[in-house]
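In this view, the complex is presented without one of its protein chains, the others remaining in place.
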Amino acid sequence: MKAEVFTYLVGGKAGEGVKKAGTIAANMFSSTGRHVFQMDDYPSLIRGGHNFTVVSTSTREVLSHYMGADLVVALDERSYGIHRSHVADGGVMVYNSDVVKDGEGVGVPMTTEAAKYPDAGLRIGVSGVAALSAAIGQSPAELASLIEREYKRDLENNIAFAGAIHEHVRRSVGGRFPLTPSAAPPGATAPGNGGRHMFTGNQAIALGAAAAGLDMYVGYPMTPASTVLHYLAAHEVDLGVTVVHPESEIAVANMAIGAAAAGARVMVGTSGGGFALMEEAFSFAGMAEAPLLCVLSSRPGPSTGVPTYTEQADLRFALNQGHGDFPRLVASPGTVQEAFTLAAEMLAMVWTYQTPGILLTEKHLSESRVTADIDVGSAAWAEPVPHKGEGYHRYRDTDDGVSPLLFPPSAESIKWSSYEHDEAGITTEESDTIVAMHDKRDRKGASLKQHLRGVRTVNRFGDDGPVILTYGSTTMSVMEALSAGGIGARVVQPVYLEPFPVWELEDLRDESAIVVEQSSTGQFATLMAERAGVRPSSVITRYDGRPFEPRELAEAIGGAAT
Amino acid sequence: MKAEVFTYLVGGKAGEGVKKAGTIAANMFSSTGRHVFQMDDYPSLIRGGHNFTVVSTSTREVLSHYMGADLVVALDERSYGIHRSHVADGGVMVYNSDVVKDGEGVGVPMTTEAAKYPDAGLRIGVSGVAALSAAIGQSPAELASLIEREYKRDLENNIAFAGAIHEHVRRSVGGRFPLTPSAAPPGATAPGNGGRHMFTGNQAIALGAAAAGLDMYVGYPMTPASTVLHYLAAHEVDLGVTVVHPESEIAVANMAIGAAAAGARVMVGTSGGGFALMEEAFSFAGMAEAPLLCVLSSRPGPSTGVPTYTEQADLRFALNQGHGDFPRLVASPGTVQEAFTLAAEMLAMVWTYQTPGILLTEKHLSESRVTADIDVGSAAWAEPVPHKGEGYHRYRDTDDGVSPLLFPPSAESIKWSSYEHDEAGITTEESDTIVAMHDKRDRKGASLKQHLRGVRTVNRFGDDGPVILTYGSTTMSVMEALSAGGIGARVVQPVYLEPFPVWELEDLRDESAIVVEQSSTGQFATLMAERAGVRPSSVITRYDGRPFEPRELAEAIGGAAT
Amino acid sequence: MRDELLTGAENTWCPGCGNFGILNAVKRAVSALEERGIGRDRLFMTACIGCHAKIFDYLSLSGVYALHGRSVSVAQGVKLANPDLKVLAFTGDGAGYGEGIAHLLFAAKRNADITVIVHDNGVYALTTGQRSPTSAAGFEGPSTPQGNEEDPFNPLVLMLAAGATFVAREFSARIDELSGIISAAVEHDGFSLVEVLQPSVTYSNTYEEYGAAVDTVREPAATLDDALKLARQKERLPSGILYRVERPSHGTRLYGDRNPVAGHPSRDKRLERVNALVSS
Partner (left out) sequence: MRDELLTGAENTWCPGCGNFGILNAVKRAVSALEERGIGRDRLFMTACIGCHAKIFDYLSLSGVYALHGRSVSVAQGVKLANPDLKVLAFTGDGAGYGEGIAHLLFAAKRNADITVIVHDNGVYALTTGQRSPTSAAGFEGPSTPQGNEEDPFNPLVLMLAAGATFVAREFSARIDELSGIISAAVEHDGFSLVEVLQPSVTYSNTYEEYGAAVDTVREPAATLDDALKLARQKERLPSGILYRVERPSHGTRLYGDRNPVAGHPSRDKRLERVNALVSS
């Protein structure tokens, strides 16, 4: 099983171009039509420390990086020490022999070679690409043209430096890992000549929302949600989405509600701590019936936690935000494709039902870069029920609880309110009106739930073997573990978590199941037990901030299943 | 049943002294040793509108006001209209005949009488007291001495005005409702001559925390929590509790964490919207292991909602605050006495287990004023596990997960952190340390849970009849409804809600039960079904902002039980 | 005759409250703006929570009744979404200078094209009279029964320091002057702050004090230095437009003449753009 996946790992200091080397490697693979999964592991610092990127590639779909790498490139001593144990059977370690003495593997004097040119420290990452190029059997000319595309600044020195490294590696392991191209993917999104596109989860979310008609994104930087902000800001002009970065998350959420009241399809994004600051506005959106879509990308908590790593411990937090009774939507994508579709679908749904929603994801999906066929045309389109005719009341008490929308400029007055209000939006303290408005919102919640019955809310994979319950980015880990371990199982992945799609899970009541999640207390297992009546026979958790490793997870699943 | 309770209702405009009249009435009753329940109903405005106060009193314990009043005093026209239907059988309406023409009941020209003196508008509330005095058979002299105690400003005019009203009322219904004094309560807290003390829930909470050693209260005004702030500020000097009112709830929560790190027993308080703003700090307290006790007093939500009324829709919000996995304590008192005990117990527990806690209550308990025997000596005392000896590590990884505390000034360095950290409090991103610290906190959660097994976590009343599940201030409504309706039932009231005391509720698994709560979606019923496996046969909810009325509730319970 | 600018909701301000003056001034300003071609359909209001904010229920204008302290943020969101609207944010001294002061400073800094009207009564009125950021030292409220231990902010100085391009002060009793200032503020292309000295008859009855101390400023100060000096006067209260300067407004600097809402794309158009990016 494993052999069909080739894994490349490059490690070094932050600021040395480790991530860039990984990205170039991934692009190289995907451009031949291969499937690729790229995972960046980096601490919360800007220069130094220890970064690494793992890229796994195959001719079949690959849904996780593997920590057993065929080719490891260690740019510094720390990387050599850490990643020695990550060299797979038959794999090769290429290390910087200037800083590692008597290492095992292929020693290359990277520092010495780099010192021949200015800015030695910044250049060293290029050797990661050069070593890979040699190991997969590229010629020096092929490498040179790659460098030309990717390292444009100070090009000549880069080519010379890369060539020298290539030569060192070629001598001992040149062509050791020839990679076959994969079948060409369906035309629409294919780059160049049968290649595949790669997206991070955050890019897919941004694109999905854009495809659903996003007009404005409001965000304040917070890892691992920041790249939604960065990506949309970078494409502000070509997409036609306005991007605003205000003074705080509180400003973000309240500005977004204002934008929605003016008619703009709007989205916000942050991580746990930032989302906590939006909580008051989340409840405000519930009362005002503001369509407010929030991307909540988790990292290990509580509090500041471990900012650049992954965890799934914000589940109960996401499901229960905001004081008071009001309908809300929470869903979590399992893959990059799904992130695209779901972002669009959720934007459309919060606009139809005028209530806040949370797209819950984790660093592992947000920042991993994966080959994915994104079917842009399949995206939902956010289109609220428009008011027609005379006599506008913002909170008209309709059968399904949904009040038609009208936007300014308008001759009729349109009043949104955080207070309990009457149909016209005027504050009320009257017993009957309070009840009527509670009932209206609850009915709207019921309509939303009814709507969800027509939507695919739970994914199922496989038709026999033990039941495995998982969600979010851990879905990818589970699926890859099953491939890696050759395990048959029935995987059940709820995509929608609130309203909880109990109707899709009736068959699991009182069934025993293996639960796989990234939270120390087993939040998802508890949810599935409480809401769906599942009996978790075994809860496989990981909470050290690192995503599951497929082979390790396969072993754990194997153990749990017997 | 009903007859043993006498109810007095006075209604008028805000600013007319309605609440004061009710308070004086309540004090009059309680000073004779009678049990009293006073409920103030007021909109969110300062002058005008419609306020009323209901005071029910009995020689037995009385746990709710009744809306069927024996004596209604309507100071203005609106009150007459609204409260006509609140006159009980055999009851009397005393109304302002200057503004109500052809009313039924005892018309008194209150405005005309008041106009004889300056500041007519402010004086009119005195007539509420004067009418009551006449109706219960007090002499003009008794009334005069009452006025002397209670309306000191412009005393002579008040006495003259009160006397005139008294005379009007005495003529038709003088002495209609003679009230027998009650048995003298246990000595300790009794005022004067066999009287009883009255406290609001918020006063009891403040006193309970003070009795447990509170050093500092930090608060930002928000109804219905503001009176904790006001009460402690008023008694800052005599209690020796420092009271701080900073710029926002975010400042409140973070200041409180700082105060705790310096060793101060600290408490904060707010309502839903304000608590939402503290959520980030709540998770911070989870990570830093800061003892942070928060009073969360609910009003109808979502969002700004209906600020001066009551609801219980913040339950799931309270139970799930803060991102990430960390232990937390949530409990809700059912009565004013319990509010006192629980506040002390919770302050002690958050200090022992160094984790945040929420004392969840509602406007109905916070602001209702009730006769209560508060046993000050029974209060818990907050005392953390102190560090002894050498080599201090703030987050020492102990068996029970509790790290001893040391406070500055200190020669050893004491480091609290919002980041994941090692035992010394230094930031970590290491896999093993992250796991160890998660495990330590989870173990501490288990210790807290173990501790709770030794605490009374669930109250039970009655030994046969249907099971009724309720919590918080609704407990009072349920108990009074059972008295009012002469209904036998087994009432189960979980006081602690997180850790959820499932061990106390095993006998209810798969049992059917009537659930009574104030939330439109039945949050408590869902919790009891999910966590304790109870089958709610019927969920009696009220969500118009008003507390349950005992006779109405008795009927609903009667209906549900059959 | 029904007043078209009022919703008809019951007014629950205390009789004599300074908020009535503000309400009347706003109504006059709306009429004046209409005469100058800014129709009320293009006016949009936001409000915080407090006595002041009840103006939301009374005025028959479109808007958002926002959270305590957040009307200024909501207003900026509205304006950025649809720059054709003229947005008025109503706030109090507690909401605007306390809970939400950050938003006010940043709105001034980035010259957000909104008008902020602060009903400054020096107290948290609706929550029964606690001290606010502009309460005098020694002020006795229920949270400071022994007297406010803080000195008040000078909000005008703060706003000038933050970069506000239009700063005015007026007394709520001077309805003509106030309505003139409000319409000028709405017409100002950029951030405008109107600090209104508003007596709370119940908690802080300052009619006489303000009546005696207010001085009309005929012309805005020529320089920021002069404006700072005017704003820092203590015995007298210079009123009127104290400072006005032109700077490009936030929306313009952010996206030129784009209008996100008016320019909302068709689905085809948008999918084309997304496709182009996905396939690039």
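Going by the order they are written in, the chains are A, B and C; count residues from 1 in each one.
Everything below uses one rule, namely that contacts are C-beta pairs under 8 Å (C-beta built on N, C-alpha and C of every residue); 3 or more make two chains touch, one makes a residue touch a chain.
The structure presented is a predicted model; accordingly, all values stated were derived computationally and were not measured.
Considering the whole complex, the residue from A:G103, A:G219 or A:G485 that touches the absent chain is A:G219. Here one chain is not drawn; of C:E4, C:D84 or C:D151, the residue touching it is C:D151.
Among B:S417, B:T433 or B:T541, only B:S417 touches the chain that is left out of the view. Residues 15, 43-49, 219-223, 226, 229-230, 233-234, 236-237, 243, 245, 247-248, 273, 303-304 of chain A touch the missing chain (whole complex, contact as defined above). Remark: the residues of chain C touching the chain excluded from display are 101-102, 105-106, 109-111, 133, 149-154, 157-158, 160-163, 225, 228-229, 247, 250, 253-254.
In the full complex, the hidden chain is touched by chain B at residues 188-191, 197, 207, 210-211, 213, 215-216, 218, 235-236, 238-240, 242, 244, 246-248, 250-251, 254-266, 280-281, 284, 288, 374, 376-377, 379, 381, 407-419, 421, 424-427.
Here is the rule we use: only the chains that are shown with their structure count from here on.
Seen from the C-alpha centroid of chain C, the farthest chain centroid is that of A.
If each chain is reduced to the centroid of its CA atoms, chain A and chain C end up 40 Å from each other. Chain B and chain C have Cα centroids lying 37 Å from one another. Residues of chain B found to touch two or more other chains are 43-44, 273, 303-304. Counting partner chains per residue, chain C shows two or more touched chains at residues 49, 65, 67.
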